[in-house]
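With one protein chain held back, the other chains of the complex are shown just where they sit.
Let's look at chain A:
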Amino acid sequence: MDQQTQPLIQVETIPRGRALLRFVRQLAFALISIAVLVVVFGFLNPRFLSPVNWFHIAQQVAVIAILAIAQTFIIATAGIDISQGSVVALSSMICAIVIVDTHLGIVLGILLTLLLGALVGAIIGGSVVVLGVPPFIATLGMLAIALGAALLTTNGTPVFGLPESFQNIAQGTIAGFPNMGWIAIVLALISAFVLNKTRFGRYTLAIGSNPEAARRVGINVPRHLMLIYILGGVISSLAGIVYLAYTAAAQPTSGANYELYAIAAVVIGGGSLFGGVGTILGSVLGALLMTILKNGTQLAGISSYVEQVILGIVVIGAVYIDNLRRRLR
């Protein structure tokens, strides 16, 4: 391999065994925390371990996991997307309106919604790349725009009456496992492949580590960032569709604060807000950890206030241990 022309790829060419070890270490915090929580909650209420509860956990984690996957790509470029919550709201409103009010059908409803996600992503990407607005501000703006647009669609009223077949997208099952869980898993597998095994993924991490170096080796950074935000928008709107199918009601205010959970999931999973680091599996585990915490505290009869405190400690702890690990290396 020619080091002169492809110095960035070289980072990835460490021996396979060490790469795996590094991968496991990166996920250690999330994995150990999940294991501890499962043991503790299983002890406090044996029903926590029952299959039906894991079925519910799979349903409850899906939307956050999907959002966390989108967030992983964006954070890997040292960006951030705080508009996800209201993009979920806008997407679910549009999807519901298309399906319920216009009778264009479920498939078209979903496609149009994903297209809307792409448009939202393109607007964010355009603001970042063309206008030079920092991602935090660009998505802060989009947070307001999407929420306002969601409220405008029906002047604030919710939309009901989604057909059963649409609700099955989330509520149905394949092989005894909830469909929304499958959606998250399939998306995670594809995304993990894209982020780790393709040029697109390596460019993403390279831009996050050092945009200047990435530019110098010939990566079209603006174009790549644009694609990342469009991808992020499409995945976020997918989360909106799944959310809609799960709740069976489109509300212009749904999804509020979900972006924060998604960011927390990425951070718990070893992602760095400074970019260049992050794995899809880690982020999904981060989302799973938060969901188990919510579910388990309720089953164990622990106050939901305590749950929020624990969640905060976990987020800070995750970053602290991550820093420690880096220093020790």
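Structure notes:
Throughout what follows, a contact is a pair of C-beta atoms (placed from the backbone, for glycine too) under 8 Å apart; a residue touches a chain by one contact, two chains touch by 3 or more; residues count from 1.
We take it that contacts and distances are computed from a predicted model.
Chain not shown in the complex: UniProt lists it as "Substrate-binding domain-containing protein", one of "Substrate-binding domain-containing protein", "NAD(P)H-dependent oxidoreductase subunit E", "Cation acetate symporter" or "RNA polymerase subunit sigma".
Residue-wise, the contact with the chain that is not shown comes from A:156, picked out of A:105, A:134 or A:156. The residue from A:59, A:77 or A:113 that touches the chain not shown here is A:59. When you scan A:115, A:133, A:194 or A:256 for touch with the missing chain, the hit is A:256. Among A:202, A:224 or A:294, the one in contact with the hidden chain is A:294. By the touch rule set out above, chain A reaches the unshown chain at residues 45, 47, 50, 52-53, 56, 59-60, 63, 151, 155-158, 160, 171, 243, 246-249, 251, 253-254, 256-257, 294-295, 298-299, 301, 303-305, 308.
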